[in-house]
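Shown here: the complex without one of its protein chains, the others still in place.
Naming follows writing order (A and B), and every chain is counted from residue 1.
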Amino acid sequence: MIGLFTDFGPGGPYVGQVKARIWERLPRLPVVDLMHDAPRFDPRPGAYLLAALAPELPAGSVLLCVVDPGVGTAARRPVVVHAAGRWFVGPDNGLLHVVAQRGGAPRRWEILWRPARLSASFHGRDLFAPVAVALFAGEPLELAERPWTGAELEQWPADLPEVVYLDHYGNAMTGLRAAALAPGSALAVAGRLLVRARTFGEVPPGRPFWYENANGLAELALNGGSVAQVLGLRVGDPVRVVPAAA
Amino acid sequence: MIGLFTDFGPGGPYVGQVKARIWERLPRLPVVDLMHDAPRFDPRPGAYLLAALAPELPAGSVLLCVVDPGVGTAARRPVVVHAAGRWFVGPDNGLLHVVAQRGGAPRRWEILWRPARLSASFHGRDLFAPVAVALFAGEPLELAERPWTGAELEQWPADLPEVVYLDHYGNAMTGLRAAALAPGSALAVAGRLLVRARTFGEVPPGRPFWYENANGLAELALNGGSVAQVLGLRVGDPVRVVPAAA
Partner (left out) sequence: MIGLFTDFGPGGPYVGQVKARIWERLPRLPVVDLMHDAPRFDPRPGAYLLAALAPELPAGSVLLCVVDPGVGTAARRPVVVHAAGRWFVGPDNGLLHVVAQRGGAPRRWEILWRPARLSASFHGRDLFAPVAVALFAGEPLELAERPWTGAELEQWPADLPEVVYLDHYGNAMTGLRAAALAPGSALAVAGRLLVRARTFGEVPPGRPFWYENANGLAELALNGGSVAQVLGLRVGDPVRVVPAAA
């Protein structure tokens, strides 16, 4: 299947134009909206979200990824990445960086092919959608391999100690994998220390906690309410790991 | 077809993960987003919305239903309900209660089967999606029938005299079926008395009214504007039925 991971927003005119381009060629293909409210204007928080969500699509899937403030500029190259058995198509601005870090032997190719019509601002529709279709259908594509250097891959931390996403309930996902935290760790955020729980119903209503969410990330939450509202959280807020007392 | 009725919110990362799980197994199956902005944290308003929307899917459909604040706790059991010719999969927290009340001879089964991976917080993806697929495909499932008692079925009122949903236009759906109201009834809400109209264009702009919406619910509305904003309405606000003067 093809998955879409974007900051296009829900309801608006961008997602449909991408799907129309895909379904023109592959009308029976399931296209999964992995996320359309990734943080805007900055690919970094999205990179950690994408890496957490990508395993939910079956191996062999193609993920079309767009958080692309540099669209249409010469410095920002369009790329295909192969990592962890999946294909990723998107801008080479860091959005695919964490997926590559965690993907074993990741490979990267610059997309040299250009469509007959290429708008300056909507490469998701004009460039990435037809490339995703070609990858899925196994069609030839004009690509040039651009191997990752170690320095590139170490440019961003393995885990990001920040709030990377506020969901519809007001829960705050962090860029930290719960499995990377020592048992008993607490998380300090906005002047509060949050201890770990297993799930919402185990915590009295109104008390902030953190838990391992269903995609493996440490997530700040509140039973029956919005932790983002109660603690005044925003994407980018720092989160500090506090090891268990000895 | 399979329908999704959730409080996951639009745009976010949850709906897609559920669809990926369904389409992995049934890639050609239409999956309908019945609603993803059901009121959060409380299954009661959603129960009346679900009962109003469910008839829109063809008989034989499977509805995956999630408003599930108790997810991952022992007290909250996962169930399958059959009512009015449709299957419902979700938490046994009241969300499926009104559907069962109205369903003739409703049946209920506890889901004993557990998937290899069961997160503490996302049973929509890990448990309900594969169960919905199994029901749709007619595959065997480990279930144990748990018949409803009369007391359970009478626990919640047949109609709920409250605002249960504010839509994108600012219209306010109530938990009252219009057909259950005596002809000429008015509705009192937020200190105002609203009389009935047939549709928006029949009422002068700016004057609140109520009408039978396309799903049979009494809905508070305003021609050309948001009744929720004008009257300051919120989900849970009481609505009083005022019979026609004799």
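Just so it is clear, contacts are C-beta pairs under 8 Å (C-beta built on N, C-alpha and C of every residue); 3 or more make two chains touch, one makes a residue touch a chain.
Note that the coordinates shown come from a computational prediction; the quantities given were computed from them, not determined experimentally.
> Thinking of the whole complex, not just what is shown, which of B:H36, B:R108, B:R125 or B:R177 touches the missing chain?
Residue touching the chain left out of view: B:H36.
> For the chain not shown, which residue from A:V71, A:A84 or A:V241 touches it across the whole complex?
In the full complex, the listed residue that touches the missing chain is A:V71.
> Any idea which of A:A20, A:A144, A:L193 or A:A244 touches the chain not displayed?
A:A20
> Could you list which residues of subunit A touch the chain missing from the display?
Output for subunit A: 7-17, 19-21, 23-24, 27-28, 37, 40-41, 69-73, 75-76, 119-122, 125-126.
> Considering the entire assembly, which residues of subunit B contact the chain that has been omitted?
With respect to the unshown chain, the touching residues of subunit B are 1, 3, 9-11, 28, 30, 32-37, 49, 53, 56-58, 165, 167-169, 198-202, 211-215, 223-225.
The rule is simple: only the chains that are shown with their structure count from here on.
> How many angstrom lie between the CA centroids of subunit A and subunit B, rounded to a whole number?
31
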